[in-house]
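Of the protein chains in this complex, one is absent; all others appear in place.
Entry: subunit A
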Amino acid sequence: MRPTHSGTMSKLKNKKRNLEENEDEQLPIFDKDGGKDGHLDDGDEDQGDLSDSEESVFSGLEESGSDSDDEEEEEEDGSEEKSSDVEEDKAADGDGDDQLSAKEVIEPQTDGQHSKEKKKKKKAAGKEGGEESVASDRDSGLQISSQVDEYEHDTSDEEDIRNTVGNIPMEWYKDYPHIGYDLEGKKIFKPIRNKDELDEFLDKMENPDYWRTVQDKMTGADIRLSDEQVDLVHRLQQGKFGDVNFNEYEPAIDFFSNEVMIHPVTNRPQDKRSFIPSLIEKEKVGKLVHAIKMGWIKPHRPKETTPQYYDLWAKEDPNSILGRHKMHIPAPKMKLPGHEESYNPPPEYLMSEEERLAWEQQDPEYRKLSFLPQKLACLRAVPAYSRFIHERFERCLDLYLCPRQRKMRVNVNPEDLIPKLPKPKDLQPFPTTQSLVYRGHSSLVRSISISPSGQWLVSGSDDCTVRFWEVSTARCLKTVEVGGAVKGVAWNPNLSICLVAVSYDDTVVLLNPGLGDRLVCTATDQLISSYEEPEEVKDQPVQWAVAEGEGHEQGHRLILKHPKAVRQVTWHGKGDYLACVIPDNGSSLQVVIHQVSKRRTQNPFRKNKGLVQCVSFHPIRPYFFVATQRYVRVYNLIKQELTKKLMANCKWISSMAIHPGGDNVICGSYDCRLAWFDLDLSTKPYKVLRQHKKALRSVAYHRHYPLFVSGSDDGNVIVCHGMVYNDLLQNPLIVPVKVLKGHTITHDLGVLDVTFHPTQPWVFSSGADGTVRLFT
């Protein structure tokens, strides 16, 4: 805003200036300055500056305020400052006048000359504001030099007219006699200086003005500073304002005050457009009016006439009940609180210390109660429940987020699930109590068999003995030692022959126990000894030998040596054929059938599929049952073909028994199942019973009574009623009737073999505890 610089300003800051001018137009405060702006170039400095006093106040203030602004501008282009002294002075004059006018109000008026000088100083002060290095720099005008330094890096087109070398380091002329060139191109010689240190010293001591003498670098001349200049330097050194008369603490005047001025700030007449109504607005209003007319816009929402609540169900319409409502699954109601939620519950509903700890450690999701039951002495002591809002919120979430599903609740009386079976009482007779225990064996009794008369019992054990017992007294009548752990014993079912097949290791011995009718025994012996060797001896897989000597005395009659260990022996119903199982996976010789009367051995199968577990003859017809791990194959011995293959639906068959009628088979398996096959019905089990807790070891049918029995590793013998009807349409009736307990479990083995008495409803069982027990 300072008039001095507005000229330069105009170059670069056109815009800004325009803006300012605009402001000037509007704001009379700056009017004078604006006027000055225009007039400065003409040198018309004294234009009515003393005339208006009020405004000058503002302009003066403006100047002091805008000092820094000026400097900024000067930094941008300092061209004017580079101009000659004269110009500078002149400009300063103008400035001075201007500022003088500004100062008039504050200080009493002085004469023009004085004001001029003062102006100069002030100008310098103004320019050099913050810089301290100013004083020592360039020569000629102190002000100039100071200013030059300020614009050290500026490229200037106006040079110092005293020395035209320009802005160069003066030490380049160090070795020359001259120091530069003047305007006419003549050398400016350095002043003759032969001052040495001594001269310098003397000068210092003698010259009273030495301290105020400065060397001008451009001309090399010594200059003596005037009093004013020294004063200025002092003031600047002290950090004071350059101008002596400048008062930094002038009272601030709020010229955008709340006081309303009487007169307008500008005298500008109002625009025409301020009188004419706006077309655009008219258009807008028109649109709105139209919209209101058409009812598109309602200036005010119509008041609700209906009350907030009324009888909503006044006209209940049964038709309004849609299918939706029938399909609707109503949300279940909140669970009603129990005693434990009471503020004063009975003491048993309070949690004990351990329960409380467990509750606290449980995940909140899995807690049975969402709160800790508390007992409070009286109603006034009940505290706030902190999770109340949570619970309401969770209920809300449940209502709108939880998927709902209609679930049919099975409301079954568990008693109805139990099948209705005939009472065991009505199915008697069957063995119910343990009546005799046959003790004597020292190791597990693997196998037992009963004589066809039902008088004697034979048992084979791991202690390498075979014992013969009298059934009714539990007396051991005879003990026969054999050469290994006995795997199987089988009494010949023929009443007229007294023979027992005993298998141990790879041997099967036919024993004549010599019990019972003497005639029968001797007949048996005779039968064996009367054998005549045929003419042509066939090659047989088994060696037949007649026992002699000590063995014969013990009762051994025939000894059959097999290639491998024999596991099971079983007689044909007639008592002539004897089948042995030699379990050996992959071998063709797993089952052999011996004919005792002819001492002949047959290998019925060229190939066996799987590991043979047990074999059995059909009681009536010429069928032969072979049980492998998972299947039971039924062969017709006459036709020599496979007639049936029964799928047992279990992992490993352990034992098998054929119903005396011949149409039903039961299989026990190591995976705790007992499968009943009806051969007429299907090759799949008619019924699978899972009654035992552990592997089944043995199963047996009674010869006359509708009973069958199973012995298992859990030490139990379960007797079942298994009625087979002659009517083909009626399925067998299977009812478990009794669980017989008695055997103790040793080495994880319980009952190893079970067998029925041939005529009585009695069952014998042999166990791993070395006993044989009779249940009647």
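The rule is short, and it goes like this: a contact is a pair of C-beta atoms (placed from the backbone, for glycine too) under 8 Å apart; a residue touches a chain by one contact, two chains touch by 3 or more; residues count from 1.
One rule holds in what follows: contacts and distances are computed from a predicted model.
Peer 1: Can you tell which of "Pescadillo homolog", "Vacuolar protein sorting-associated protein 35", "AP-1 complex subunit gamma" or "ApoA-I-binding protein 2" UniProt lists for the chain that's not drawn?
Peer 2: Of the names offered in "Pescadillo homolog", "Vacuolar protein sorting-associated protein 35", "AP-1 complex subunit gamma" or "ApoA-I-binding protein 2", the absent chain's UniProt record gives "Pescadillo homolog".
Peer 1: Among A:263, A:293 or A:380, choose the residue that contacts the chain missing from this document, as touch is defined above.
Peer 2: Per the contact definition at the top, the residue touching the missing chain is A:380.
Peer 1: Identify the residue among A:344, A:428 or A:442 that touches the chain left out of the display.
Peer 2: Of these options, the touching residue for the absent chain is A:344.
Peer 1: Among A:281, A:311, A:481 or A:727, exactly one should touch the missing chain; which is it?
Peer 2: Candidates A:281, A:311, A:481 or A:727; residue touching the omitted chain: A:311.
Peer 1: Among the options A:249, A:275, A:366 or A:388, which residue touches the chain absent from this view?
Peer 2: A:388
Peer 1: Kindly note down the residues of subunit A that lie in touch with the hidden chain.
Peer 2: Touching the chain left out of view, subunit A contributes residues 298-301, 308-313, 316-317, 320-322, 324-325, 328-331, 333-334, 336-339, 341-349, 352, 371, 373-374, 376-380, 382-386, 388-393, 395-397, 399-405, 410, 412, 414, 417-421, 423-425, 689-691, 718, 734-739.
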